[in-house]
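Up next is chain A:
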Amino acid sequence: MPKLTIDGKEVEVPKGTRLIEAARKLGIEVAHYCYHPGLPIAGNCRMCLVEIEKNPKLQISCHIEAADGMVVKTQSALAKQGRQNTLEFLLLNHPVDCPVCDQAGECKLQDYYMEHGLHDPKFDDNKVRKSKKAFPIGPNVMLDTERCILCSRCVRFTDEITKTHEFGIFNRGDHSEVGLVPGKSLDNPYSANVVDICPVGALTDRDFRFKCRVWYLGKTPSVCTGCSRGCNIEIDYDRLRPHKKAGHDRIMRFKPRENSEVNKWWICDAGRYSYKLIDHGRLVAAKQSGIDASLDAALGEVAGLLAKAREQGRSGRIGVLASPDMTNEELFLVRQLFREELSAALAFEMAEPAGHKDDFLITADKHPNRAGAREILGTGLAKGEELLARAARGDLVALLVFHWDIAALAGADRLAAAARGAPLYVFATHENRTTYAARFALPVANFAEQSGTFTNCQGRVQRIAKAVEPLGESRPAWKILCEFSDALRLGWTHESAESVFAELSASVHAFAGMSWQTLGHAGATWKQGQPQEAAAAR
Partner candidate 1 sequence: MEPMILDMLLKAGLGLIILGMVLNIAGLLTWVERKQSALMQDRIGANRAAIFGFTALGLLHGIADAVKMFTKEDCMPKGAHRFIFNLAPAISVAFAMAAFAAIPFGNTLTLFSRTINLQVAELDAALLFVLAAMSIAVYGVILAGFSSNSNYAVLGGMRAASQMLSYEMSMGLSILGLVLLNDTMNLQEMVRAQGGTWLGFIPRWGVFTQPLAFLVFTTAVLAETKRAPFDLPEGESEIIGYFVEYSGMKFGMFLLTDFIETVLAACLVSVFFFGGWQIPGLHATGFHFPWGTTIPLPPLAVSLLGVAAMMTKVVFFNWLFMALRWTLPRFRYDQLMHLGWKILLPASIANVLVTAAWVAWRG
Partner candidate 2 sequence: MQHERFLSTRFNTTEFQDLGAYRKAGGYETAKKAITAMTPAQIIDVVKASNLRGLGGAGFPAGMKWSFIPKDNPNPRYLVVNADEGEPGTFKDRYLMVHDPHRLIEGMMIASFAIGAHKAYIYIRGEYIRPADILDKAIAQARAAGVLGPKCLGSDYALEIVVFRGAGAYICGEETALLESLEGKKGQPRLKPPFPAVIGLFNCPTVINNVETLCCVPYILERGADWFSKLGAEKNGGNRLFCLSGHVKRPGVYECSMRVTLRELIYEQAGGMREGRTLKAVIPGGISAAILTANEIDTQMDFDSLKKAGTMAGSGGVIIMDDSTNMVKALWNAMQFFSHESCGQCSPCREGTGWAFKVVSRMLNGQGHKNDIAALLHASRNMMGTTICAFGDAAGTPGVSYIQKFPKEFEERCTHA
């Protein structure tokens, strides 16, 4: 373990660590463009110059390995001057079209320009015009070769991460430009990651194009719900400006959030653009057989029904179809309310067609929390289809369905049969054929509108946080469950998902020892050893 000094502070790092990472460990950010921790080192931007004692020349910190006794200065006048000179070179042929550039505001050229204060550039000639200005290079990405500083991150990404080799750098000298290999188009399932890694505005997102300036964005750390991988994301939403007309999309984009245990720095395109579902096609008001109804009436009816069933000792004939789309907290409340209090007929899985998967991030299971549901509710439960069949036989006093679109999975006929046999109450985020067929459809908040935790396929419990307010009348399912508990006088006092999680971690083995704080924004992997504790208890 070499021990070295950076800016007067000592640090010990594993052998082979590059200086830039060693500095990062001390909280010192060395300006860089081509270096990316997830990509091979190219060393071509020459921005991360630092001064190393006993070395006459400045060295690039992304390439030099930390050695014992090294004394590195990142902020010496020489190092700063070196970086400033490099920045001047980089900006020589950059069009500086920040006004039209979507990257403006999160652009490393801007950031380092401010940091290095290159306020007296000496270049005063015409810039080299590249062959083409902005043009689309795939379904999701725009390329502007003029803004490119040829850091080759995108080239290395498609070479090393996706191995699809779409990008290349063509021509020589200051006519070099990045481009697609002839005959290719940037359409791999992870294509938009090049937008994130592009330090400047050369690669921009076509979907986000001109939609919002980044400084208007609010950012909330969350988890993608597209599949059971649980990629860490950042929800970027438009902080509603008072003078902007209401009614437009609130969520502007998803950005991957680094988590070395889950998704590294990446996210698939399908997950990235799934933000559109947050505001579109939502169920915003309670529906009675597809017609707008009072939410209070609907809640009251369900609560009354539960209370009556318990009174009459028929609560075992209440069917509850929970969902692996629900958070751990909601599933825990389902368990407490419906299994432990009412001993209702419980299920949370349905037969589904296998989803697309690949060998990188995308998993076949398209639900974010199946692992959590199995841990909390147990694996020995009936399938949703059995509940439907019981309902159709008239064996159930009511059927409560969370999130599932039964019509899409089991078919409209079986849904109709079940709805004839027992009153159907659907708790859904989006309008679909199931909500139309239900006696009452109740709007619930989606993952961007509430906080909670999901457990991904690796057994990693990760927090989501509320980015925007629930749309319309919708509210988080755990709040609805708490309201039912009030009607049954169970004495629950949950005021937040956090307090539910505290109880969950106290009573479910896999979550033992976890707390909202220890999860942090990166999550934590649950305890191995005695899984299926719930099933064992049954």
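Regarding candidate selection, all candidates are chains of the complex that A comes from, given by their letters.
By our rule, a residue touches a chain if its C-beta (ideal position, glycine included) is under 8 Å from a C-beta of that chain, and two chains touch if they have at least 3 such contacts; residues count from 1.
None of these values were measured; they are calculated from a predicted model.
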{"item": "Touching chain, any copy counted, for chain A within the complex - options 1 or 2", "value": "2"}
{"item": "Touching residues (chain side chain A, partner candidate 2) in the complex", "value": "41-47, 49, 57-58, 63, 82, 85-86, 88-90, 92-93, 122-126, 128, 149-150, 168-169, 171-176"}
